[in-house]
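One chain of protein is taken out of this complex; the other chains stay put.
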Amino acid sequence: MSNVTYPANPQPTTPDVNTAIAPGDPRTVSRRWLLFKAGIALNGLVGVVLAVPIVRYLFAPWRKDASYDSWVSLGALDAFPVGETRLAYYKNPSRNSWDGETDNVACYVRRESTSRFKVFAINCAHLGCPVRWFPQSQLFMCPCHGGVYYADGSRASGPPERGLFTYDWKIVSGDLQIDAGQMPTLSNTARLVTISTRSGDSKCSG
Amino acid sequence: MQRMKQTTLNVYAWFERRLQLEGPVKDAALHQVPRQTASWWYVFGSAAFTLLFLQIFTGILLAMVYVPSAGEAWRSLNVLNHQIPLGWFLRGLHGWGSNFMVAIVLIHMAQVFLFGAYKFPRELTWIVGVFLLLMTLGMAFTGQVLRFDQDAYWGLGIGASIMSRVPWIGGGLVHLLLGGPIIAGATLSRFFALHVFVIPGTLLLFVFVHVWMVLKLGVNDWPMPGRVVRRETYMEEYHHLAHTDGIPFVPGAFWKDLIFSGAILAAVAVCAVVFGPFGPSGQPDPSIIQTVPKPDFFFLWIYTILSYLPPQMETPFLLIVPLLAIAILLALPLIAAEGEKSWYRRPVAVLLVSTLAVSWGVLTRLGTTTPWSPHMSAWSGDPLPVNRIHDATPLARQGAVVFQVKQCRNCHSVGGSGGERGPALDTVATRLTIDQLRFKVVTGGGNMPAYGKNLSPSEIEALVRFLETLHPANEPPAYDASRRAVEATQAAESAGEASRLAPHPGSTP
Partner (left out) sequence: MRPLAQVLLACLAALTAGCEHAPGYPGSPIVRPHEVADFDTLYDENCAACHGAKGENGPAIDLANPEYQALVDDATLRKWISGGMPGAEMPAFAQSAGGMLTDAQVSALITGMRTRWSRPSGFSGPTPPPYAQTQTGDAPAGEETYQARCSACHAPSQQQITSPDYLALVSDQALRSMIIAGRPDIGQPDWSHFGPGGKAATPLTAQEIDNIVAYLASLRNPTQATNYAPQQPDATTPAER
């Protein structure tokens, strides 16, 4: 057989032992077929029963945003001089021992007055790269695609559609706390979209 | 000697009686292929196949040392690089093998497209091939994640940010992608599972189906202008061609596959030795913000597109275009199953491939230079050309300090260094008058932020005096004619005054 029989399919060369079983007896066949179908049904049923916990397992991370968030401290208020923007660090509240360095999260704290803060996520509102604060020019710049933000977090230029993401904050006995726990993205922080215009900022729900 | 030969033959016969592989292997090896398909154009598929096995092999070797834990992965990569003898070479082989594989798969696809090989009866071969391409890219991306460094970390961040743009379920998808609320241990573990089990397993299965169909349906015949594919007649025509003007696949066509695969493997090895492994770059610690993340080579074009899309188009583009592109690729053989195969009769196909190739090249080139990104340390690290400082007035020199300290340099280059986001300023004084410079600095515009709020009047004055000096020696700065006239009259007046005050030279300046 040097040439493949093209286009017809090659015939099976070994005799199939199963074909020898009484093909003509309708009774045997129907019983075997019934058992065969029962076998398939049993496997199907077990499959469905197994699928439920498997799907539940696979979708375990899919949770409500709030279930990941909690209040974390950024340290004493004295660390943040009035009128300045400082880098602050915290450990992500939901973490595992094998996270290594990845649960060190940074954010920018802008102290507008003694009792008023703005806490910005480090992640650019465009694609999440780490923006850098330049106190001299009072700008945040993103290294990835050139997004730039003013000191108040509003968009200055570049591809972002909105200003920097912000965290909720509160002051608890001399400590600055923020509501954090997940990577800020458009899906969990974009409910209030700030669209910056030349004349000023206007807020609209989005 | 004779006895040894006999023993070998006996052993072979013992195995063959049980395995019964001789028939199918002979069928596959000796089947007739059209003579012209024994071409150097037909070697890319087998080269991709070879590279896949190189990747599996080197991947298994790396997995013996690599620790798929967010806390340890980065360190284990450095152990591979520096403490395991030739660990760096294995990493180089795997990394370069990945690049070569993506490249070869893309070339294979372009060749198959131009040769019309997706037409009847090979539609399913093409469709399976599209999935193979997607899985190859998936392997490249997940592999980049396993190289758990800053690029991997922020690359995941970009992935998550794109996911988050999906309406309604975006948040859930981000959690699913990351395995939790942030990029952390769970993220690396699931990408390890994807890279090592899920995608390679599926990939092997699809490769089997792909190759099976190539063997069953025969290698695509060399396209001839005028030889039109018709469902009713093609099989017969191909059969006729393969048998009247055909040669057995082995060795007639296969020797070229063998040599090309060998050459590709050698090229991978040479690249691994000469250029070494990729990364790892800095620690995957998100609190290190002095980082400039960049994706791997084959994703640079996406990185470029993301920077040039207008903001309002971004979400629709990111979510619709990939799906649309995949749908078009999958539907192509179903829509165009018949007709001309030859590129001489398919100008649109040729134009499409060349346009895509040129665009891809341009986008990738831009992605390597990233002219849209501010250079984060240009303001403090890029010195100004010495002659600009030497010949400057004290005020202009102070303006140069302002230029640096206020991070103008991060976006504007002078003397070839600095950011490229904004225009280079080497000759800005020939384009803008001093008043225009002042206006531009204060109000910004286009992609430039307004600096009026952040600069004092003196800083602005010094800055524009410095910018005014940025012109070639033989080309004077731009000037406003009316301003000149005013200055001339002022100068005449003060000259008159000066002559009156002449007896007291050097009084109050």
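In this document, chain identifiers A and B correspond to the written order of the chains, with residue numbering beginning at 1 in each.
As a convention for this text, contacts are C-beta pairs under 8 Å (C-beta built on N, C-alpha and C of every residue); 3 or more make two chains touch, one makes a residue touch a chain.
None of these values were measured; they are calculated from a predicted model.
Colleague: Which one touches the absent chain: A:68, A:98, A:149 or A:167?
Modeller: Here the residue in touch with the unshown chain is A:167.
Colleague: Out of B:167, B:310, B:347 or B:457, which touches the unshown chain?
Modeller: Only one of B:167, B:310, B:347 or B:457 touches the chain omitted from view, namely B:457.
Colleague: Hey, which of B:25, B:60, B:86 or B:205 is the one touching the hidden chain?
Modeller: Hidden-chain contact among the options goes to B:86.
Colleague: One chain isn't shown here. Among B:60, B:395 or B:488, which residue touches it?
Modeller: Selected residue, touching the omitted chain: B:395.
Colleague: May I ask which residue of B:6, B:20, B:380 or B:430 touches the chain that does not appear here?
Modeller: Of the listed residues, the one touching the omitted chain is B:380.
Colleague: For chain A, which residues reach the chain that was dropped from this view?
Modeller: 83-87, 112-113, 116-119, 133, 135-136, 138, 151-152, 165-169, 179, 188-189, 191-192
Colleague: Considering the whole complex rather than only what is displayed, give the residues of chain B touching the chain that is not shown.
Modeller: 78, 81-82, 85-86, 88-89, 92, 266, 269-277, 280-283, 285, 288, 290, 377-384, 386, 389-390, 392-395, 397-398, 400-402, 404-405, 409, 452-459, 461-462, 465, 506, 508-509
The rule is simple: only the chains that are shown with their structure count from here on.
Colleague: Centroid of chain A to centroid of chain B, CA atoms only: how many Å?
Modeller: 23
Colleague: Touching chain B in the complex: which residues of chain A?
Modeller: Touching chain B from chain A are residues 1-4, 6-7, 9-10, 13-14, 59, 61-63, 65, 68, 87, 89, 92, 94-106, 122-123, 126-132, 134, 136-139, 141-146, 148, 150, 156-161, 181-183, 185-188.
Colleague: Can you check the complex and tell me which residues of chain B touch chain A?
Modeller: Against chain A, the touching part of chain B is residues 20, 23, 26-28, 30-32, 69-74, 153-154, 157-158, 160-166, 170-176, 178-187, 216-218, 235, 238-239, 242-243, 248, 283-287, 289-293, 303, 306-307, 309, 311-312, 314, 372-374, 376, 379, 405-408, 410-411, 421, 444, 446-451, 453-454.
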